[in-house]
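Here it is, the structure, as structure tokens.
Note that this complex is displayed minus one protein chain, with the remaining chains in position.
Going by the order they are written in, the chains are A, B and C; count residues from 1 in each one.
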Amino acid sequence: MSTQRRTLRFSWQRLSRSQRGTLLAYVAVIVLFIVGGIYRPGFVRLDNIGQLLLLASFVGLVAAGQTFVILIGGIDLSVPWVLNAMAVLLTTTSLGQDSRAWWVVPLVLVLGAVIGAVNGLGIVFFDIPPVVMTLGMNGIMQGLVLGLTGGFTCATCNSVAPPAVQTAIAGQAVLGLPNGLLVWIIVALLVGLVLSATTLGRRIYALGNNAVAAYLAGVNVRAVTFIVYALGGLFAALAGIALTAFGQQATLGMGDPFLFDSIAAVVIGGTSILGGRGNYWGSIAGAIFLVVLRAVLQQYSISEAGRSIVTGVVILVALLLYGREAREV
Amino acid sequence: SRPGSSQQQKAAHGAPYSIALSNSFIGNTWRVEMENEFKGACAMPPYSQLIKCSVYNSGNDVTKQTQQIDNLISSHVDAIVLNAASPTGLNGVIQQACNAGILVVSYDNVVTAPCALKVNTDQYKFGQQLAQFLVDNLQGKGNVIMVTGVAGTDVDQQRNAGADAVFKANPGIKVIARYTGMWASDVAERNTAAQLPSLEKIDGVWCQGGTDGVIRAILAAHRPLPKAISGEAENGFRQYMLQYRSQGLKAMSIGQPPFLVLVSLELATQVLQGKHAKADITIPFPYVTTDTVKEGETTFKDQSSSFFADFTDSGPNAVVSVCVEMATQGKPCPGTLTVKLP
Amino acid sequence: MSATETRTSRPIPVQERLSYYGAQNVPLLLSIGILVVMILLYLILFVLRQQRLPGSFELSTTLNNSMTLGLAALGQSLVVLTGGIDLSVGGIVDVTNSVAARLMQDNPGSIVGVTLLVLVIGAGAGLLNGLLVTYGRLQPIIVTIATLAIWQGVALLVLPQPGGSIPAVVTNLLAGDFAGLPASLIIFILLILFWQVLRRTPFLVTLYAIGNDERAARANGASVELAKVGAYMLGGVFAGAAGLYLAASSTSGDATTGTQFTLTSIAAVVLGGISLFGGRGSAVGSLIGACILTLLLNVLFFAGVNPQLQEFFQGLFLILAVVVSTLIRRLLQSTR
């Protein structure tokens, strides 16, 4: 009995800080579901959970890119309009036709990655601080979308996402759960694999911990930075596709809510904003936490103002419980 | 020196008058149609001879719009037609414009500055009318969800207040959920989806904007469509009205008409010409119900669901009548444009 | 403590000091350079468009329009100097803007009282951030994302719909003229003077030290926690002042108009040559950065740029400005 307790405590202590953060973020999610379920039992029905997880997947997909970027100590503020631009590109080039989807979807993903790579280019070759480069890129993409669509008045702007793409996200193939969840699970597994089992993952952590040391150990800092920001763009594009599939059409400003949410999800999940520490499993918990928290507050019919305040307070309390930095010496 | 510090109208000169449209946000279809109508009208007689038009957007950024108006003052325009980023945030610069002898006509998100002329619909009545429709069609009894707009705006407050007054007077109506849709279909859809599974039976939907998103979420969750829905003038919503009216759906769609900008343009022109008194104008809403909605007239199946189908007024007493190309592409319609000021 | 303080030393020649100062403040000098370029561009375009030179109206509106952002950026730079970031600036602006518009009456007592209240609210908001960052040991970015949400909510409670009013006296005092000079020009000058004084206090030395190396600052006997909390607080006070100025210049309040200052204040700080890693740069730069961003809008306006492409050009400008600065700095380094 007592030995068992010791091994339990031991394993908790052996967890790294970010692993503890991740674990506690999941605990927080469960607490939220319980709180929501107390008010309305329907809240914890499978279809509701599936629905909420699907909503969380949009934040989660953006947060996948954001996780990569934050792990190397950067940040991607260009998410909102890269997402938006790619969503618009999806509808305006596919024209809602399945026959075009097979090349449009890859095109959108690749272009998203290319835009992200341009972020990386500025950061790597011109030493532009990531905050500035990506903030500027956000403006550039916004201006391009507005300008090129004439303020969304273009002839093709009314197009919807191809039905096949819509089904891929909003359809329900298994257990009445949305297909989008499957997409998210695949993404999660891939991201987890990349971060833990590949040379790229190792190099990302190395770079995030100490760029100079990583460089001296032969890590191609520029290439890794480049790839990471490209992944940021790629996942923003993927989120754009998923959101458009869910809502059928692209709209202007649809990416705006995803900037702070994606950052918050990453940090709530225990990843250090300074880089080098954390993982995507935490970000997933963070994304679910944020979405479920809002849903619970919406349940309780709290006013917009109250909801905003409570969201802020709950994030702070959760972080104070587990997200504290070690005391510096 | 400061341009014209006098209070009186500067434009004693004749045509052409320079009139600038200062719009804040361009991120939704309504604003785009509105701007297109302005551009189209400027290319149509009588405005094409009478007015030199220019269009500016600032985004939802009060300081940017302030600065734009400052620059318009520097450019000595004759009138500014204004859709403001904030009803109050521009009051300082509007006063400066008035002081410089520039006519300011504010519409849609109207400003509170006393020297600006206001052109609008009655937002309180908007909320009231939508709510009353639900009460009537649910025989005063049932569960209703309210999807509100952008918190902190005057329009949102007024519409909610109008609805609240009606629901309060009808205790049989139970508001079982109230959340924001941000006047955007995608947000309304996501928030509805997050709410839906835990809600009991929904009999009615009251929605300020993004109504098509709300319906999409309900359908996606395999829930029966509520008996009565009242919402905005999105094309998508009206398409649903067409589609489901045979199944007994009762719905009302009221729109904030994009042609408010044309009324404002006409008012500005007439005031500059000395033909109209400096007075505010309130116009009635165009609205349709499941009984009156009609393809090709008040809804268009080849337009997007976020398209605002009330871009033009209709009927014999129409305030204005424009073609769909004007709203979608900013192209002039054939003929001459007449705007009837009430 | 030591004899060194009483002894009078032979001063270091001004020229030598200037040359060091110049070399160490290249980013600030570059941002001044960008400002000059922007002013010239504006003048040229204005004259081409209007066939006249800009006058006092243009001067005063340009400065007025930079002032709210300038104050917010000043607050932001104090936090950035410690190596942190304050995303709640926009929320604090919202709250103070709403409170000022809601409460301020047209009598001297109320004007003074509400002004103080607004600054105290700013300080309180900053204090909360500061405490959470130092004693709560949380990362500044997430603390301020959360407090941003809180303050946005509070602002909506204070002023559910736009309204309220600011007495004309206050508007004239802050956004009007003084003996032919725009009040905002005088405020800018006062802010620069204030900064010069502040820069010479042990508090600011500690802030710079923290931004350079927090651990070392502690080992040097600096009161790190106190100074950091102080930076967030003073940053909050300036954000509060920005909210007040916003209310004064628009003559009333709106609980949602402040949000944009979160990101624009960061842009201004960067354009002003302050390092986001902390410990380097001058807050004068962030005032300059604010003016640059305002002038950029004017330049785009008079250049007749398609307003739909405005964001595009702003984004491009931000990136190019930083790229050019970096290239010039590299050039200077390689020739030195």
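As a working rule, contacts are C-beta pairs under 8 Å (C-beta built on N, C-alpha and C of every residue); 3 or more make two chains touch, one makes a residue touch a chain.
Criterion: contacts and distances are computed from a predicted model.
> UniProt names the one chain left off this complex as which of "Phosphoribosylformylglycinamidine synthase subunit PurS", "Ribose import ATP-binding protein RbsA", "Oxaloacetate decarboxylase, beta subunit" or "NADH-quinone oxidoreductase subunit D"?
Matching "Phosphoribosylformylglycinamidine synthase subunit PurS", "Ribose import ATP-binding protein RbsA", "Oxaloacetate decarboxylase, beta subunit" or "NADH-quinone oxidoreductase subunit D" to the record, the invisible chain is "Ribose import ATP-binding protein RbsA".
> Determine which of the presented chains are touched by the chain that is not presented, and list them.
Among the chains that are shown, those touched by the missing chain are A, C.
> Tell me which residue among C:Gly243, C:Gly258, C:Gly279 or C:Pro307 touches the hidden chain in the full complex.
For the chain that is not drawn, the touching residue is C:Gly279.
> Of A:Val31, A:Leu46, A:Ala173 or A:Ala197, which one is in contact with the hidden chain?
Considering all chains, including the one not shown, the answer is A:Ala197.
> For the chain that's not shown, point to the residue among C:Ala168, C:Val197 or C:Leu327 touching it.
C:Val197
> Against the chain that's been left off, what residues of subunit C make contact? List them.
Missing-chain contacts on subunit C: residues 1-2, 4-5, 7, 9-12, 16-17, 20-21, 24, 197, 200-202, 205, 208-209, 211-213, 215-223, 275, 279-280.
> What residues on subunit A make contact with the chain left out of this view?
Within subunit A, the residues touching the omitted chain are 13, 16, 197-200, 202-203, 205-206, 209-210, 212-220, 276-277, 329.
Going forward, only the chains that are shown with their structure count from here on.
> Suppose each chain is reduced to the average of its Cα coordinates; what separation in Å results between subunit A and subunit C?
So the centre of subunit A lies 31 Å away from the centre of subunit C.
> Which whole number of Å gives the spacing of the CA centres of subunit B and subunit C?
The computed centroid separation for subunit B versus subunit C comes out at 36 Å.
> Subunit B: which residues touch two or more other chains?
26, 57, 151-152
> Where in subunit A do residues touch at least two different other chains?
In subunit A, 146, 150-151, 303-305 touch at least two other chains.
> Tell me, which parts of subunit C touch subunit A in their complex?
Listed in rising order, the residues are 87, 132, 136-139, 141-143, 145-157, 160, 214-215, 218, 263, 266-267, 270, 276, 306, 308-319, 322-323, 326-327.
> What does subunit A use to touch subunit C in their complex?
So the residues of subunit A in touch with subunit C come to 77, 122, 126-129, 131-133, 135-144, 146-147, 150-151, 260, 263-264, 267-268, 272-274, 303-313, 315-316, 319-320, 323-329.
> Which bits of subunit B are touching subunit C when the two form their complex?
1-3, 26, 55-64, 66-68, 70-71, 73-75, 85-93, 95-96, 112-113, 150-154, 156-157
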